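Right, I'll just put the structure down here and ask away after.
Removed from the display is one protein chain of the complex; every other protein chain stays in position.
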Amino acid sequence: MSSSRGLNLTLKIWRQPGPNARGEFRTYEMKNISPDMSFLEMLDVLNEQLIQTKEEPVAFDHDCREGICGMCSLMINGQAHGPDRATTTCQLHMRRFSDGDTIVIEPWRASAFPVIRDLATDRAAFDRIITAGGYVSVNTGNAQDANCLPVGRDRQEKSMAAAACIGCGACVAACKNASAMLFVSAKVSQLALLPQGEPERARRVTRMVAQMDKEGFGGCTNTYECEAACPAEVSVSNIARLNREYLRAVVVSEEGV
Amino acid sequence: MAESHATTTQGSSRLQSNAPTGDITTGWDRHKFDLKLVNPSNKRKFNIIVVGTGLAGASAAASLAELGYNVKSFCFQDSPRRAHSIAAQGGVNAAKNYCNDGDSVWRLFYDTVKGGDFRARESNVYRLASVSTNIIDQCVAQGVPFQRDYGGLLANRSFGGAQVSRTFYARGQTGQQLLLGAYSALMRQVDLGKVKLFARREMLDLIKVDDVARGIVVRNLVTGEFESHTGDAVLLATGGYGNVFYLSTNAKGCNVTASWRCHKRGAFFANPCFTQIHPTCIPVSGDHQSKLTLMSESLRNDGRVWVPKNPNDSRAANEVPDDDRDYFLERRYAAFGNLVPRDVASRAAKKACDEGFGVGETKLAVYLDFRDTIKRDGAAVVKGKYGNLFQMYAKITGEDPYSTPMRIYPAVHYTMGGLWVDYNLQTTIPGLYCLGEANFSDHGANRLGASALMQGLADGYFVIPYTIGHHLATSKLPKIADDHPEVRGAVEAAKARVTKLLGIQGSRSVESFHRALGKIMWEKCGMARNEVGLKYAEQEIATLRHEFWNNVRVMGTGEAFNQNLEHAGRVADFLEFGELLVHDALTREESCGGHFREEHQTEESEAKRNDADFCHAAAWEYAGGHDSFTGDKEQLHKEPLEFENVHLTTRSYRE
Partner (left out) sequence: MIIQIKNDSAEKETTLRWLLNALSTSVGRKVVLAITGLLLCGFLVAHLAGNLLLYVGDGGKSYNEYAHALHEQAALLAVAEIGLFGLLIAHIVIALQVSSENRAARKVGYAVTRSKQEGRYAMEGYRPDTWMLVTGIIVLAFIILHLMDFKFEGRGEAFYKNADGSAVTPFEKAKNLLSTSNLITIVGYAVGSFALLAHLAHGFQSAFQTLGINHPKYTPLIKLVGLVFAIAIGVGFATFPLIWSMSH
């Protein structure tokens, strides 16, 4: 079935053999691509072709291929995760493209996300930001009965909406300043909205912001491209909440004096 | 080939379950009391290696670090948060009885043993049910935003065939939220300096010194360097082996390598043939398919499964009137209807398709229809409940499930088998523990919905922290130098393997071998199995493996980020493991849970267990060489399973 409506595409892919190597765009012609393929399956096909011609396959991060692990990335024609809203690259399907299209594929670009190889980048900066405070300090066994702390449904839903962040880094990739504010604010918000997060809220926001700065992400200029690029549809209202939490910590907290 | 496998040993002395005897309700408490403790100030002297950062691995690493142990945590992904537990959608079970509908620890225990078709260890299951309540408490305390009711208290839903509402959930992303909770606990310990994190590291071998697990060999996937890490205990929490079927709902990176390497170093592998096929997946769309996507089976709460009564019905689904539809689950299973357990629902769909009633272009799909629910509750209600799943379906298929019924087909989803462990989660190698999906212990031959998350977290938060102390307190564990012959030997063996893979320079890609293996597995050892097919599969796999080692083409070098090489190593192990899986399926001459042998079925085509001969866990010991694989060096040991509390009955979901 696919042969009758297969797509012929030109791919321009960033190839870079290693973190410190020089990179360049290379052009590949793809023939008869089924519109039912996912974008990553199309790259699988390319890689199989490259192996046949003894060229090294294109490195790209991916794992769950169902939009939840946050490992896939890719700037596709200048858009993080491609043209669709609320979609990761692994969920993007080729029916979204037309026969004859040229597709430019680049890695996430941010000083804090150095390229490892080709399209794969190092996003450990996100882990280090979470390490700085993206948790509730509760040891296993400490917990009281789960229903002891009621959480209004509205708050829970807002918290969940922030917690939905998959940590893919599209917000950073899409932001003109390579800012990580949407990512950081998602975690700060999730916990700030819950009573469980209350005891550490000042320390959390202060430390996470400090770590974010240390990693070399840019600042937020409220352009909101992050929100449009976010596959988990995390709202920029969380950034305001982070700002609020931060100001509250500055004014109220006795820490760091 | 089957005949050449070594004969079996009934009730092997090598398999000491160490499970408490007597009253099952007090067993875990008594057992904990009997375990030796490690003095609090001594805990910091012990180093523990945890491989995998899914629910089991992350929760174990965090909990052990909280106790004071020094933990090294490893994962092959770029961050611990990516582990595939994250993809679990539906929920996590706990016997809280918040809904006042008659749930209890005993009922959860009972349901799990029965759901597992009486092939799980009772004592483990009871423990799992009893700590389930603590899991919810722990996760809520971490800030997991479970669904709430308007009063602010936790909401529950019924799930996966349970007749009580005991499933806690966070949208359709429960696994994600639980994993991020465990991940946050883990990262907190990283902050406190108790956990050292090693991401993008793949475990390639186990280091054993004096027959005790003392470390691992990993490859740094970014630089290609081999590293050895030694410690006082090794925990595997490396997930399931569903990708032996190539197409599964597992993440692309999921693999059996860590477990398999340990198996080849002496850990018994139990019940590999117990694989779960999930009924509600999006069907294959073509040869390019690289993975299958699951849709939560909560869909079956409101969706109705059907096929046209006429196999040649060419009408669009919506134009087929009710009289011409066969709601086969409702017809065959009056009591449970669309909510029968996964194995039953999957086989029923397969049967319908095998008989020619399948729908869609490939004819390998059945309809899951929300028409009646939308009519009854309105599209808004359906959207509120299942919106994200419908959206996912629409993204993948390009069809709108609000107006046309979804097409679904079963896919490999979860593997109940795994490394054999005793009640302490210790494998047959002292000092080597196995947690979560990677072990075999709690789900028997079939796992109930929303129980995988429960088990992973139970093992990590509430079992291993107690049981590991006993090993540390009672074993002599001298420090291992980095240049210890066993360390060097294991590193060299791992290096040699990589060198060998790179040196073959054949003409066939790793991917094509993986697909070929998957095809054999799915066709001959999938939802239904028979002797002829299994024997054929055994031979085919051996042949394919031989070709692999002579004709695979692995690109690039070992000294760099090389995903092709990573994949090659994993496929190499699947090519060995797959044969054991098939052989286990061949040896188990009965049908139970996810294992369906066509020779053993009732007149109504239901699974027919053989409790007289097969009421045991089949644990395979590998006695062959480490550098190669010969299937006939797999030797079977049996752990008899006794059912003192839940009496052996035939599962029936008909009335």
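Going in written order, the chains are labelled A and B, and every chain counts its residues from 1.
Throughout what follows, a contact is a pair of C-beta atoms (placed from the backbone, for glycine too) under 8 Å apart; a residue touches a chain by one contact, two chains touch by 3 or more.
Bear in mind that the values here come from a model prediction, so they are computed numbers and not experimental data.
Considering the whole complex, the hidden chain is in touch with A. In the complete complex, the residue from A:116, A:220 or A:234 that touches the missing chain is A:220. Subunit A residues in contact with the hidden partner, per the touch definition given at the top, are 12, 25, 75, 77-80, 83, 85, 104, 106, 109-112, 174, 176-179, 206, 209-210, 212-213, 216-225, 228-229, 236-237, 239-247, 249-250, 256-257.
We take it that only the chains that are shown with their structure count from here on.
In the complex of the two chains, the subunit A residues touching subunit B come out as 1-2, 17-18, 34, 36-38, 40-42, 44-45, 47-48, 50-52, 54-57, 59, 61-71, 84, 86-87, 91, 93, 95, 116-117, 120, 122-124, 126-127, 130-147, 149-153, 156-157, 159-160, 163-164, 166-167, 190-191, 194, 196-197. Taken together, the subunit B residues at the contact with subunit A in this complex read 59, 62-63, 66, 77-84, 86-87, 96, 98, 134, 136-154, 170-171, 173, 175-177, 180, 183-185, 187-188, 190-191, 197, 199, 222, 249, 251-253, 285-286, 288-291, 293-294, 361, 391-392, 395-396, 398, 461-462, 465, 509, 511-512, 553, 555-556, 560-564.
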